[in-house]
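Heads up: the structure comes next, in C-alpha cells.
For this view, one protein chain was removed and the others were kept in their places.
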Amino acid sequence: MDWHRLREDFPILHQEVNGHPLIYLDSAASSQKPRCVIDAITRYYERDNANVHRALHALSMRATDAFEAARRTVARFISAVTENEIIFTRGTTESVNLVAYAWCGAHLKPGDVILTTGMEHHSDLVPWQFAARSTGATLKHIPVLDDGSLDQEAFERLLTPQVKLLALVHISNSLGTINPVREMCAKARAVGAISFVDAAQSTGHIPVNVQEIGCDFLAFSGHKICAPTGIGVLYGRMAVLEKMPPWHGGGEMILNVTLDSCTYKAPPARFEAGTPDIAGAIGLASAIDYLEAIGVSHIEQHGLELTSHALEKLGCIEGLRILGPATGPRGSLVSFHCDFAHPHDIVEWANTHGIALRGGHHCTQPLMKRFKVPGSTRASFYLYNTPQEIDQLAEVLDSARKFFS
Amino acid sequence: MDWHRLREDFPILHQEVNGHPLIYLDSAASSQKPRCVIDAITRYYERDNANVHRALHALSMRATDAFEAARRTVARFISAVTENEIIFTRGTTESVNLVAYAWCGAHLKPGDVILTTGMEHHSDLVPWQFAARSTGATLKHIPVLDDGSLDQEAFERLLTPQVKLLALVHISNSLGTINPVREMCAKARAVGAISFVDAAQSTGHIPVNVQEIGCDFLAFSGHKICAPTGIGVLYGRMAVLEKMPPWHGGGEMILNVTLDSCTYKAPPARFEAGTPDIAGAIGLASAIDYLEAIGVSHIEQHGLELTSHALEKLGCIEGLRILGPATGPRGSLVSFHCDFAHPHDIVEWANTHGIALRGGHHCTQPLMKRFKVPGSTRASFYLYNTPQEIDQLAEVLDSARKFFS
Amino acid sequence: MSPEELRDLYQSVILDHSHKPRNHGELPAPCLHAHGDNPSCGDEIDIWVKLDDQNRISDIKFTGQGCAISQASASMMTVKIKGKTTAEAAALREDFRRIVMGDGKPLNEDDLGELTLLEGVQKFPQRVKCAMLGWRALEQAIEGA
Partner (left out) sequence: MSPEELRDLYQSVILDHSHKPRNHGELPAPCLHAHGDNPSCGDEIDIWVKLDDQNRISDIKFTGQGCAISQASASMMTVKIKGKTTAEAAALREDFRRIVMGDGKPLNEDDLGELTLLEGVQKFPQRVKCAMLGWRALEQAIEGA
C-alpha cells in the first residue's frame, strides 16, 4: 500500500493552515472524505435524485435501488446475516437512542440492570440513563483500571441475572483501549442479557464482524469512516429486531393507518420513519467500497504503526503523560496530559503550526474524573496520516513545552 | 423571472428518460437540487470538513461557523426571533416525533386532547397516536369536507379547553389544500393549547413566517426545498423550548455528566445530541439563499400559475376527477383519480413517456378512505417546471385514457 | 421502456381481464380464504378456494382492487387454475414466477397458456409484485388449509 499516494484521494488535505501544510490529526472526531465519496454524492444529485420507496418512475427506482444496495453493502461490511438487520440512522448517537427507547422501553422493568462501563462516550451513556429513569431499571458501570482497561473481575461480579443489557464501547475514543467485546458479549449472553456495542471508533479502523463479536446490536457513524455527515448505522440481530416496537412514527414505517391506530412494517422499515438521508447512505456505501478496496486489515496495520510511532515519539516529551494502555494493541489515537499547559493551549499552539488536534473531555466527562484530569489532548489517526506528520507533531509539542514552561 | 433559464441551474433535469426529455413532476415527494447546493456540499468536504463545537483548530472553527451561520439563515428565512429557536433534525418526520416525545411526554395526561385533522401525512399523525397512547391523552381529528377544506365548524366544537395541542398541516400533500393556519393557531392559543404546523409542503413554496402564523412549533424538510436529504428543521418558540426536556441523549446536548445523571444545555443544543448533519445544514442554507435570491413570492406566483394551468388542462380529460379545492389558492400540486386506470398504471404509462408522477396513498391513508379512493395520481410542481411540461402531461394522460379505456 | 414494451405489458387480453375480471366475487363458507396486499402500492386481493377430496381446486373466486396488472393476473390465474390439483397449481405458480421475473425457463411452458402474456412484466421489475399478488394469496389460502 502506498500510503503517501493515497493522500491524493483526499482533496481537503492539500491546503495550508496558518502558513503550514495541514496535518489533520482529529479523525476520531470526524474523518476526511475521499474524492470518490464526494463524487458519489454529486452524481446522485445530478442524475438520480428522487424520494425512495413506492417507486414507479425512473428516478425514484434508481434512487431506491441505490439506497437499498447501500444497505446490502453495509450488511456485507459488518457481516450481518441479512440487509434487513441494517437500520440507517443519523449516527451512533441516534442508534443508541433508538435501542434505549424502543428496546428498553419494551423490555425493562424495575429491578433490571443495564450494565455499561466507566469509559463510555456520553452518547453511549446518557441514553441509558434516560432509559433507566423511565423504566425503573438500574444503571451500573464496570470500572476502568489505571491502565485504561476494564476491570474484568468487577464485570464478572456485576454480571448478575438481573442484567438485561450490556452496553459497551469497542474502542474508547479517549483512551484508545480495545475492549474484549467478543468475550464480554458471550458472558452477557450466558446470563440472558443482550449486548450493544458502540463501534464508532472501531468500524473502518479494524475489521468489525457482528457474527464474530456475537453482539445483538452494534452502532457506528458514517462521518468517522470517510462517509458523509448525517448517516449512521444500527445493526440489530433479526430475532431481536422483530420483537422491538417502533420508535419514530411516520411515513414508510407503517403498513396500515387509520385515524386512531396503525400497524407496522417488518424491520428495517419499521425503524426508518420519514424520508431517509438517501445521499448519505449512498455516500456511505461508496466510502465502504473505498475502505474495502484498500483493505480494512491494511488500515488496521497502518493505524497500529502510526500509533506505536506516536507513543514512542510523544513518550520522549518531558512532562507529557500518555493516557490509556501502555502496551498491546490500541485504537489509532493517543490521548495525553501535559503538565506544562492546558489542552486548549496545546491545541491552539498546534493549530498555529497547521496541526489539528482536539482537547477537552472528548465527551467522556466521567472518565476524565476517573483519571483526575480536567481534560486531555488527543491526536487521532486514519489511513491518510503518515509517520512524518507524527514527527512534526512531536516537534511542535516539544516547542510548546519550551514555550509554556 | 426567466423560469426557463433557471432550469439550467438544475443538472438533473437535462436528461432523457425512456427516450423522452425528463419531466419531473414529483417535487412534493422530493425536490431537485440546483448546482449551487451541490457545490456547497462539495466545497465543504473539500475545504472545511471537521466535527463542530468544541472547536479550536482551523477546520473545526470553519465548520462550526458555517453550521451556526446556517442556523441563522434558517431563522431569518422563517422569521424566528432568534436562531436558538432552530433545531436541526433529519426532516419533518423527526421534527414531529421530537415534539410528540419530548413535549407531549412532559405535558400531557389522561383527559387531555391532541387535536389534529383528517388530512395529515402519516408523519404528522402516527407520532401523535404514539404520544396519546403513552400519555393517556385522546387524539381527535377535524374532519375534511368534500371540497378538501377542513370543517371549521367542527373545529370550533372540538376545540375545548381539554385540547392541549393542535397539530395541522399547512398545505396538504394529497389535496393541495392551504389551511388557514394563522386563524386556527390563534384559536388554539385562545384555549391555552400550543400549536404545531407541518410546513413540509409550504416552506419554500409560499412565504412562511412563524411570527405571522403565530404557531409554537413548525417543521419542514430540506430535501423538499432544493436542499440535501438528511436535514430538516424544527422551529420552536423559545418560551416553549425552554420548558421542554431533551429527547435524544448523547454528546453535545449535556452540560455536566456523571455516571448516573446529567444536566442539559439550553436550546437548541439540548435537542441536538451527537454529530449533526453538518454538510446537510450548510446545503440547506445554500438552498435557502438560492430560493431567496429568486424570491419566495415569485416562486409562489409561478406555482399558482402552473397549478391553475394544470387544473384547466387536466380538467378537460374525460374520466379524470381532481381531488381537493376546485377554486381559490392551492399548493402547487394536483391530485386526481382516473376512472379508466389505476394510479400505478397511469404512473407507469407516464414514466414510459419520460414523466415522473407519483401514485398511491401519498402517506395519507385515512384521507384516501375519506374520499373513497384506493389512491390517487399526483403531479406536483416547483420552480423548475413549465406550462409546456403540463401540456405534455395532459397529452400523455389523454393517451392513457385512450389506451386503457 | 419503449412504447412497444409498454404495449407488451398491457396487452388487450390483459386489459380485458382487468376490465372484466373472471371469477369475480366470493364463495360461501366452508371454503379456504386469504387476503393478500402489497403495502408498498396498496394493491389488494381476496381469494376464496374450494378443494375437493382429491385436493383439486373445484371452485375459486376473487375480489380486489389495484392496478391492471395485479387484477388481470389474478383473474387469469383463476381461469387457469380451476380444476387443477394443488400440486399442479404450485408447479404453475413456479413457472409463472419464472416468466414474470425472467428467472430461468419454465419447466412446462405449454401449460402456462394465456399466462405467458404477462411475460412483459419482466421489463418492469417493480411490477412483479403486482403480477404475483393473486398467486401469493392463493398459496396462502391453500397453506392455511
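Note that the chains take the letters A, B and C in the order they are written out, and that residue 1 is the start of every chain.
By definition in this document, a residue touches a chain if its C-beta (ideal position, glycine included) is under 8 Å from a C-beta of that chain, and two chains touch if they have at least 3 such contacts.
Model, not experiment: these values are computed from the prediction.
Touched by the hidden chain within the whole complex are the displayed chains A, B. Only one of the listed residues, A:19, A:161 or A:328, touches the absent chain: A:19. Of the options A:3, A:264 or A:404, the residue whose C-beta touches the omitted chain is A:404. Residue A:349 is the one among A:271, A:349 or A:381 that touches the chain missing from this view. What chain B contributes to its contact with the hidden chain is residues 53-56, 61, 255-256, 265. Residues of chain A in touch with the missing chain: 18-19, 341-345, 348-349, 351-352, 359-361, 374-375, 403-404.
Everything that follows uses one rule, which is that only the chains that are shown with their structure count from here on.
Of all chains, C has its CA centroid at the greatest distance from the CA centroid of chain A.
Our note on geometry: chain A versus chain B, Cα centroid distance of 31 Å, whole angstroms. Chain A and chain C have centres, each the mean of its CA atoms, that are 48 Å apart. The set of chain A residues touching two or more other chains comprises 54, 56, 256.
Shared interface positions of chain C, defined as residues touching 2 or more other chains, are 41.
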